[in-house]
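All protein chains but one are shown at their positions in the complex.
Entry: subunit A
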Amino acid sequence: MDDLYREIIIERYKEPLFRGVLEPHDISFEDENPLCGDHIRIDLRVDENSRVVEAAFSGHGCAISQASADLLLESIIGKTLDEVKQLNKQDVLDLLGIELGPVRLKCALLPLKVVKAGVYGLGEASDSLVEE
């Protein structure tokens, strides 16, 4: 457990670097975890080469989901949308540096789900986006 609340997670939860909204944006998507009501919106700006240049998240959630959003956005800046589409569950776990049980995994993966649904331009986010 003490691993679960690693310093980086508490730090990013309390003082996120990418909290906010981008208006205008090129991509925006939001979704929630129906089990706990965590809600995340993510906005992206991309350049002419489809590279992510700016990113922000808003909404509410637990330390795991908020830190996951913050670390994920940091990691995709400079990536092309095609590269973002390749991201999977393990990439998020590597960013967080923790192991998670099935319930908290949903918290950790919500931001990636939202980002990918936005990047793919989907009507709704599906769990299949973040399975390996």
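Going forward, a residue touches a chain if its C-beta (ideal position, glycine included) is under 8 Å from a C-beta of that chain, and two chains touch if they have at least 3 such contacts; residues count from 1.
Just so we're on the same page, contacts and distances are computed from a predicted model.
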item: From "Heme exporter protein C", "Cysteine desulfurase", "Extracellular solute-binding protein" or "Putative hemin transport system permease protein HrtB", the hidden chain's UniProt protein name; value: "Cysteine desulfurase"
item: Among A:56, A:107 or A:125, the residue in touch with the chain that has been omitted; value: A:107
item: Touching residue (missing chain; options A:19, A:39 or A:85); value: A:39
item: Touch list for subunit A against the chain that is not drawn; value: 1-2, 4-5, 10, 14, 35-39, 60-64, 66, 104, 107
